[in-house]
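Have a look at the structure that comes next, please.
With one protein chain withheld, the remaining protein chains of the complex are depicted in position.
Here is chain A:
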């Protein structure tokens, strides 16, 4: 799914909001280690720093939009599970998850919601395991929807709770910058290895969604980055394009081929393209100042 980005000119207005080392405190940042104030840098802080309020506003509406679609598509999926429609449920599984995967770092900052929705088999105690992957195992490995009704209801409730909570989240530019890298790290650590979708092998849907989520953030912050470091902005843009081209080869219909169809060389090449992108992307924090 593609979203056209229109950047408001207000984005470029400078203010004192991000001067010095001070990070805007918010609930999202609470979940991450807050950088300690660096005494050495206090004297070199810029007199003014960019105002990211328009950018964060834009990202918030993206996150909410994705979340709306996530709830809607999850409901279709859980309805199919509850109706015992095995094949339909399998078809709806990966596309519904993609909306979640695009905004994963936001969800991860909201406490238990991420494990409840997205935990894999050994991520949590067996007794607490629920969510997408629990149902995934039933659909693909046990080849049945039987007994999944409770998990389906729970999943939809968790998705709705995420939608409710996302309104309250206090986004800032720092969360966006780290979130973009986190999305790619997600790909690196579980999608590339094929561990994420152990039973359905729909890893490429998640892969693409994570990359799209990271790209959305990049597109929003891009003008500011271009001002700070045009070379880096260009490099990141090129590498998003290269990775998406690489991914494009595995498209099939509206989705992607089964991950087991990829050979080792193809997987390694995807992984290397991803690293090539994530490395410069991790320097996007330049726009935040010191």
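One rule holds for everything that comes next: contacts are C-beta pairs under 8 Å (C-beta built on N, C-alpha and C of every residue); 3 or more make two chains touch, one makes a residue touch a chain; residues count from 1.
Keep in mind that, in the parts below, contacts and distances are computed from a predicted model.
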Among "Carbon-monoxide dehydrogenase small subunit", "ABC transporter permease", "Sodium/panthothenate symporter" or "Deferrochelatase", find the name that the UniProt record gives to the complex chain excluded from display. "Deferrochelatase"
Using the document's definition of touch, tell me which of A:91, A:160 or A:283 contacts the absent chain. A:283
Interface with the undisplayed chain - residues on chain A: 21, 35-36, 38, 40-41, 174, 177, 235, 239, 272, 275-277, 279-280, 282-283, 285-286, 288-290
